[in-house]
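One structure below.
One chain of protein is taken out of this complex; the other chains stay put.
Labels A and B are assigned to the chains in the order they are written; within every chain, residues are numbered from 1.
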Amino acid sequence: MRKLYLWLPLALFAFFAGLAAYMLTQEKDQFVESAMIGQPLPAFALEPAFDGLPGAAKADFTGKPKLLNIWASWCLPCIAEAPHLEALKRSGVEIIGIAIRDKPADVANFLARHGNPYTRIGSDRISEVQLAIGSSGVPETFVIDAKGMIRYQHIGDVGADDVPTLLAELEKAK
Amino acid sequence: MIRWMIAALLALIALPLAVPVLGQDSMPPAPYAYNQLDDPRLEAEAAALMQTLRCLKCQSQSIADSDAPMAGDMRHQVRARILAGESPEAIRGWLIARYGDYVSYEPAVSSTTWPLFATPVLVILIVVGVLVRRLGKRRDDDAEAKA
Partner (left out) sequence: MIAEIGLAALWLAAALAVLQMVSGAASLRAAPGESNPLAIYARPAAVVQAFLAVLAFLLLLRAFAVTDLSLKLVATNSHSMKPFIYKLTGTWGNHEGSMLLWVGVLAASGGLLAAFEKRLPERTMGATLAVQGFVALGFYAFLLLSSNPFERLPIPAVEGNGLNPLLQDIGLAIHPPTLYAGYVGLSVAFSLAMGALMTSEVNPAFARVMRPWVLGAWVLLTLGITAGSYWAYYELGWGGWWFWDPVENASLMPWLAATALMHSVSVLAARDALRTWTIMLGVLAFSMSMLGTFLVRSGVLTSVHAFAVDPERGAFILALLGLYIGGAFTIFALCAGAVAEGKRFAVTSREGALVFNNVMLSAILAIVLLGTLYPLLTEAFNVRVSVGPPYFNPAGAIFAIPMLLVMAVGPLLRWKSDSPKRIQFELMLIAALVIGAIALVSFFGRFPLLPLLGLGLAAGLAVAAFLPLRGRNLKRVPVATWGMVVAHFGIAVSLFGMACEGAFSEERLAAVAPGGTEQIGGFAVTLEAVTPIAGPNWTAMEARLAVRQDGGEPVFLTPQARSFWSPPQSTSESALLTRWNGQLYAVIGNQAEDGRWQIRIWWKPFVTFIWYGGLLVGLGGILSIVGRMRVDLKRRSASAKGAQRRADIEALGVAAPQPAE
């Protein structure tokens, strides 16, 4: 009994080894999720990102659940998600974009080349709104309900598989 | 250091699958991303806070140690808010409300972090215990040994 403490190192080590083994089997999650889900969208009013569309503000998220898409013309995965955003638009979803650290000419160029699924695009030149809603990269897509509450966050580019998920989340947010 | 360089080296061959390839924007950095506040006292407050905030786009770096554009934008937020009179802890709280505890290198006592603070206390107790055991009882032993 007196020497029971000699087993302590082994016990501690076994705990660590078990934990490490478990973590090795887990997919390493690179994403930082927003802690703002279920919170109201912070107030913001952004200037138009280019001449073609109006800017974006919190006040635009009324009437029905909408998507808030954080993107940029310099972001390569944003090209990949463009057709799927287009598909969402065809399903009657209203997508409001926020262009991060972007120039009007680049935005116009991108939309001319890859299509324009947006009804409004605000220009966030210093990632202010991005930080305010807890987004940590481009592209990210948020579901905002009619009361301006953040309901769901999709991190990374929207793929074909994600379209039904987003539609369902929009439905849920009604 | 070396590890980081080896990573860069192997990124050539293996990593494009793992990490989305991001382009670079050509925008100038936010006003306070690379510029200090004029008031040295406020700047010191901001600098101390920035050292303890995590750059979310980087691998284990504080926003004060990173050239990532997003780190620059976060530095701008910190300096601008300090200038507007917010306290550093309020800014930290604002960021934690958005990104969770992950964004702060300074863990606060909470339901998920209490062992970080309980363990040092436990270690102190163990240390005292071990020292008393190893050193404290020697006198008695010596006495016994002599007896």
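Couple of notes before you dig in:
Just so we're on the same page, a residue touches a chain if its C-beta (ideal position, glycine included) is under 8 Å from a C-beta of that chain, and two chains touch if they have at least 3 such contacts.
Because the structure is a prediction, the values reported are computed rather than measured.
Just so you know, the chain we are not showing touches A, B across the whole complex. Counting the whole complex, the residues of chain A in touch with the unshown chain are 3, 6-7, 9-10, 13-14, 16-17, 19-24, 26, 28-29, 32. In the full complex, chain B contacts the hidden chain through residues 1-14, 28-29, 34-36, 47, 51-52, 54, 58-62, 64-67, 100-107, 112-113, 115-116, 119-120, 123-124, 126-127, 130-131, 134-136, 138-139, 141-142, 145.
Following the convention adopted for this analysis, only the chains that are shown with their structure count from here on.
Averaged Cα coordinates give chain A a centre that lies 24 Å from the centre of chain B.
Considering their complex, residues 19-27, 30-31, 56-57, 69-70, 73-74, 76-77, 95-100, 102-103 of chain B touch chain A.
Listing the residues of chain A that touch chain B in their complex gives 30, 32-36, 72, 74-77, 100-103, 106, 125-128, 130-134, 136-138, 156-157.
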